[in-house]
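Note that this complex is displayed minus one protein chain, with the remaining chains in position.
Let's look at subunit A:
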Amino acid sequence: MAKLGPGQGLGCEAAEGSLVPSRKREYKPCGKHTEGKRPLYAIGFNFMDARYYDVFATVGGNRVTTYRCLENGSFALLQAYVDEDKDESFYTLSWARDHVDGSPLLVAAGSNGIIRVINCATEKLAKSFVGHGDSINEIRTQPLKPSLIISASKDESVRLWNVHTGICILIFAGAGGHRNEVLSVDFHPSDIERFASCGMDNTVKIWSMKEFWLYVDKSYSWTDLPSKFPTKYVQFPVLIAAVHSNYVDCTRWLGDFILSKSVDNEIVLWEPKTKEQSPGEGSIDILQKYPVPECDIWFIKFSCDFHFNQLAIGNREGKIYVWEVQSSPPVLIARLYNQQCKSPIRQTAVSFDGSTILGAGEDGTIWRWDEVDHPSSRN
């Protein structure tokens, strides 16, 4: 399959955001929480269930920790889950929901390549999925069907799992698949059959499981052993985009557009134009660019609030840039900076309404910023 590059030249320019903060919303540092010495690779609020919008989790080393974000600027520790394998290093987490009893599930995975599904209501390990051939770099949950998760692995594949039945439904790899570690995946917000993946082969790939949806449905009612499920390989993506020239370590859908970043100090918003009839063809149109200074190391991920109004990304020096992601040209809301924070911030978490921003630092610290004079009427 041919890679598609972005259009270049007059009339294809991207709108680039200015680095002067608009200060539309003011944030103040609200303390730090040192979890330990091991780097925190992921942090995330639970957007899967309206009851738990104030709950978040972090992963670092062999530990997964859940917290509640308190109004007063502190955290309440809910529970800590420790893998008995000391060598495990979790890289990613994602919240999910059991589609039967609705209990909050936390899915985490890392260097061992084993996906751990934790039921946070019962505080017990619900399931472990073995199958990936190497470490797992990211897991995302399908918001429309919160028991479907997708995992990106170093074994060059992306896999779709049913958390409830523990079935690996589809494997996205092969002839048109990634040619190096897959670093990031994200479900399309409204098109349930579509997702994007990106990785160390410098490409972003858009996949469709339309033709395989039968298997997704089948996975819910599967009663036999999960290993007997007829897992299918999806070998060809809908589109392969060569937007970046280095590792692509984070990708997120913004409506029908895609936000992705490499190690080039910027996030790029682009429109993938796919052709329904002829997969592999189409075009790429780069719409906007969000500069992020000192963001040239890989495995730095960004996140948005529930409504995709704000995007927060950390950088190598421990600063967090908050962009108003949907305005054109993009507007920088704030640059969050804490004297004490010097080490890279790998992942951020933005609360439901964007009033709280958390950063997970490599020094094992959670940094918190709260909006000043946050009008309670905003809700």
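The working rule: contacts are C-beta pairs under 8 Å (C-beta built on N, C-alpha and C of every residue); 3 or more make two chains touch, one makes a residue touch a chain; residues count from 1.
Please note the rule applied: contacts and distances are computed from a predicted model.
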Inset, instruction - Using the UniProt record as the reference, specify the protein name of the hidden chain from among "Eukaryotic translation initiation factor 3 subunit G", "NADPH:adrenodoxin oxidoreductase, mitochondrial", "Histone-lysine N-methyltransferase EZ2" or "Ras-related protein RSR1". - result: "Histone-lysine N-methyltransferase EZ2"
Inset, instruction - Check the options A:Ile43, A:Val185 or A:Leu254 and report the residue that touches the missing chain. - result: A:Leu254
Inset, instruction - Could you tell me which of A:Ile118, A:Val216 or A:Val350 touches the chain that is not displayed? - result: A:Ile118
Legend entry - Identified contact with the non-displayed chain, of A:Ser18, A:Gln79 or A:Ser227: A:Gln79
Inset, instruction - Would you write out the residues of subunit A that touch the absent chain, in ascending order? - result: 1-3, 7-15, 29-36, 38-39, 41, 48-52, 54-55, 61, 64-66, 68, 70, 72-87, 89, 102-104, 111-114, 116, 118, 120-121, 123-125, 128, 130-131, 133-134, 143-144, 153, 155-157, 171, 173-175, 177, 179-181, 189-190, 200, 202, 233, 235, 246-247, 254-257, 263, 271, 280, 287-288, 296-299, 306-308, 326-329, 344, 346, 362, 368, 370
